[in-house]
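Removed: one protein chain of the complex. Kept in place: all other protein chains.
When the chains are written out, they are named A and B in that same order, and each has its own residue count from 1.
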Amino acid sequence: MTITDQRPGYRYVGTRPVRHDGLDKVVGKARYAADLVLPGMLYGHILRSPHAHARIVAIDTAAAEAMPGVRAVITGADFPELPADDPERNTTRNLMARDKVLYEGHAIAAVAATSQRAAKAAAKAIAVTYEVLPHTLDIREAMAPGAPLLHDDVFTTGLDSEPSEPSNVANRTCYERGDIEQGFADAAVVVEGEFVTKAVHQGYIEPHACVADTGQDGKTVIWCSSQGHFRVRSQTAAMLGWDTARIKVIPAEIGGGFGGKTTIYLEPLAVALSARAGRPVKLVMSREEVFRATGPTPGSVIRLKLGAADDGKITAAKAWMAYESGAFPGPWAMLGCMCVISPYNVENFLIEGYEVVVNKPVNVAYRAPSAPMAAFAADTLVDEIARRLDMDPIELRLLNCPSAGDQAPYGPKWPRIGLRECLEAVRDSDHYRSEPAPGHGRGVASGFWFNIGEASSATVNLNENGTATVVTGSPDIGGSRASMALMAAEELGIDVYDIQPVVGDTEVVGFTDVTEGSRATFATGMAVVEACRDLKRQLCGRAAVMWDCDSDEVAWSDGQATHRAGEHEPLALAAITAEAGRTGGPLGATASLNARGAGPAFSVQVTDVSVDEETGRVTVERYTTAQDAGTAIHPDYVEGQMQGGVAQGIGWALNEEYIHDADGVMENPGFLDYRIPVASDLPMIETIIVEVPNPNHPYGVRGVGEVGIVPPIPALANAVYDATGARIRELPLSPPRVLAAITARNGDGG
Amino acid sequence: MSRTHVRCRINGDDAEFLCDAGDALLDALRDEMGLMGAKEGCGTGDCGACSILMDGRLQCSCLVFAPEAEGSSIVTVEGIADGDRLHPLQQCFLEGAALQCGVCTPGFLVAAKALLDRNPDPTETEVRYALAGNLCRCTGYDKIVRSVLAAAAVMQQGKEEAAR
Partner (left out) sequence: MAQVHFSAGQRRLTGGVAHTDVDAATVRELLRKLEEMFPGIRAHLDQTASTAIAIDGDIIPDPLYEPIPADAEVHFIAPLAGG
C-alpha cells in the first residue's frame, strides 16, 4: 500500500520493472569478489590475535617464510605509521596491530601462498610473543576508574576541565535546552529506566573478500566487495603511504553491507602481499573472521527519564547515554544523543553521551547507527506514559509530533518531514484497527534517521541507436541500478530497458562517496538527473542543427525534440542520436555534485506478538511498517529496504548478541550460535510507503535504507509487555530473559 | 599426497575433477569446475548459500566432502534453467523482487526447487520451514516467500494446461 501526497504523473518513476542486473543474479552468473580468479593468483591468510588485549613483544616470521608455497609474509611493520592527527590512523592500526592487540581477532600478520592450505599452515607457523594485559569488555566497567586502559593517548574531550589522565571514555557530548527542573516539575507522570543492549553484527551473508593485483609498474588493481570503492582507494592509499593514482578499485557485486562494508579490512593487506610476491593475491574472510574482526555495532547503556503533563504532552527529558565503540573511538554516542528524542517535541532536555572504548572489534555503522538503542529507551518510556495516562500510543505520539519549523533536539529546525503522516498511516491501517488476537500483545514504536547527501558523480552517454548508458560510482546493494535507470528513463523519456545502468570503477566515473546513510538513490540519483537534463539541452541543440533553426525554438518533451512553433515533425531521441556524428559528435554528459538536503526519514511500526509463558519464546505474529520514502522510485526495492530493516531489528530485539568468555574471546562467532532470523521466524512484513516528497530532490526522494531498523526493538519490547505485563529493559528478549521477567512479574504479586 | 579423481554428473553433463580427501564439494565446484553460483556464506552448514541438489536431495555443499560426489548427479543454480528458459522460480524471483544483494539467491533457488519438486503446492508455512536453512539478511524473506508461492502457482497452472 502506498500513501501519496499528490504525486505528479510520472511515466517510469514509481513503476516496478525487473532490475537490469537481476538475470545474472538468478542464474548464478553475477560475480562477487570471492568469485574472481586470476592467472597465477595466490591465496592469502591472516593471523589474528587470540587475546583480547596484549602487548606484542615479538613476531618471528622466519619459519613461515621458509614453508613450501609461501610467497610473502607481512606484519604491521610493513605499513607506515600515520601521524596522530591523520583521520585514517586508527583504520590502519585496526587493519594491522602495531604495538598492541586490542581485541580477539585483531590482525597481526598475513601470508600469501600458492594454496589456501599452505597459507593457513604458514600463518600458524608465525611465532608471536605476547604479554597478555587485562582487558575490559563492559561499558560500565571500562568507564570506572582503574579499568584496564586501551590507549594511553585517549583523553576525554568535552569535559568541563581538561583531564590529566588518559581514559577509555573518548568524549562526552551534551545537548541541552530549556529548563529541565521546571519541565519535570510540570509533569504529571515521570517514567525512567536503564536500558542495556549488546553489540550486534550487520550479518551480511557475503564475507569480506578482495583480490589485488600489483604490477611491476607499481600500480595495483583491486576487486572488492565494498559499499564504496572510492573510499577503498583512499583508505588503502593512506595505509600504504601510496598516491591514490597508483590504485584502481573495481567494485564486484556486493553481498550485503548495511554499513559493515563502509570501511576496509583486507585491501591494503592484499596489495602489500601482492606487491611483495609479484602476483595477484586473493583474501577472503571466513564467517568466523567476519564476527571476530569486523562490525559490530555498539552495545549501550542508556538511562532515560521522561516527564509528561496529564494531557500527554512531554515536558522534559533527561538522558545519560554510553555507547561502546570497540577498540577505537567513533561517533556513536554523539549520534545516539542526536536521535534519542527526535521523534518528539520536547522543550526541556538534557542529553549527555559518552563514547567508550572496549576490547572488541572496532564498531562500524549498522543501518541508522546508534538510533535503535536510543529508540529502545525512548519508545519504551513513551509507551509507559501512554499506559499511565490511558492514552492511545499513537495519539500520544501525534500530540508530541514535530513538524516543519519545529526545532530538532540536535539543533536545526525540521524541514518538511513525514512523521505525522507515518503515524496516521499506521493508525488507519487494517492492522492497527483490528484487535490483536486473544493472548497476543501489541506494540508500537517510531524511529528517526537523518539521511545524508554527500558527493556523487554520474556519466550518461547516448548510443547511436537511441539507448543510454548510465555510469555511476555507487555500488548497487539492493536494486539501485534499477532506480538510476528509472530516473534516467523519466528524464529522457525513453524506455527503462533502453538504459543500461553501470557501476563504474574508480577510473571511469567521478568520485562518489560510499553507499551509506541511505544516499544512493537520493544523491547519486540527483547526479543522474542532472546529467540527463544537460543531455536534453544538447539534444535540443542537435535538433536545431537538423532543422536549421535556433535552439531556443526547440523544446524537449516526452522523449522527443519538438519545434515550439510546430514547424517540424518532432524528432525522437533515436533520430537525433543516429545523426549525432554529423551534428557535432557523440552525445554525453557528466554531473558531479555534493548533494544537499537529504530529507530526514521517519518510520512508525506496529507488531503483534505471542509469548509462550512456559519457555519465554516470543513469536512475531503480525508486523506492519510505515515509512516516509519521499517518492518511491522503485517501490519493490523501497519495500525491500523496509522489510529488511524490520527483519534485522527483530533479530536484534529477540536473539542477537555478541557473547564473550572471561578471557574476552567471542563464544558465538558463527550463524549457529549467533542466530539471525530465518524465514520460519517471521511473518509477512506489511509495508505502507508514505510519500511526503523531499523538496530538495528533483523527484522528491528521501533515503529509505536505514530508518526501518530503528522502531522494531521498542515495538517488540512494548508488545511483549502488552502480552505478559513484564517490562524488559535489556536485550535480547531471548527466551531465558523473557522467562525470568515473567517469573519476576509473578513474584511481584502478579 | 595424490589427489582423488571424482567422476559425476553436474547439471546434466558428465564431469570429472581432482580433489583432496578433505576438500569440501563447494570448493571443488567453485575452484575445480569454475561453477561460482554456489556461495560460501559460512562454511559450516548454517546459511544455505552453498545449497545444491545431490541425487535430488538438498545439501549444503560446504558440508559434503568432494570425494562423496563420485557417481552422483549434482544440480547447481547454473543448472536449474532449461537452456534459455528460466525456471519459474527464477522468473518469479525476478518479477517479485525476491533479491536485493543476491548473494543468498542461488541457495534459495535451489532449496525452493527441492521443495517444489517434492511438494508442488506448499502453504506459506511449508515454504517458510522448507527455506529455514537458508539465510537472507536483506529481504526479511517476505518477497522470497511470495515468489516461491507464485512459482508454485505458475507451475501448477502449467501442468493443468499441459494435461488439458
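Basically, contacts are C-beta pairs under 8 Å (C-beta built on N, C-alpha and C of every residue); 3 or more make two chains touch, one makes a residue touch a chain.
Since the structure is predicted, the reported quantities are computational estimates derived from the model, not experimental observations.
Shown chains touched by the undisplayed chain in the intact complex: A. Screening A:Thr61, A:Asn94 or A:Thr173 against the full complex identifies A:Thr173 as the residue touching the chain left out. Among A:Tyr10, A:Trp414 or A:Phe511, only A:Trp414 touches the chain that is left out of the view. Only one of the listed residues, A:Leu335, A:Ala589 or A:Leu654, touches the absent chain: A:Leu335.
Residue A:Arg367 is the one among A:His106, A:His135 or A:Arg367 that touches the chain not shown. Checked against the full complex, the one of A:Asp35, A:Glu516, A:Glu639 or A:Asp722 touching the unshown chain is A:Glu516. What chain A contributes to its contact with the hidden chain is residues 157-158, 160, 171-176, 202, 257-260, 262, 330-331, 334-335, 338, 350, 365-369, 408, 410-415, 450-454, 516-519, 596-598, 696, 705-706.
The rule is short, and it goes like this: only the chains that are shown with their structure count from here on.
By the touch criterion given at the top, residues 30-31, 34-44, 46-47, 49, 76-78, 81, 86, 90, 93-97, 99-106, 109, 124-125, 127-129, 131-146 of chain B touch chain A in their complex. Looking at the complex, you find that chain A touches chain B at residues 16, 18-19, 21-23, 25-32, 34-35, 37, 202-207, 253-258, 284, 286-287, 477-479, 636-637, 639-641, 643-648, 670-672, 676-682, 684-685.
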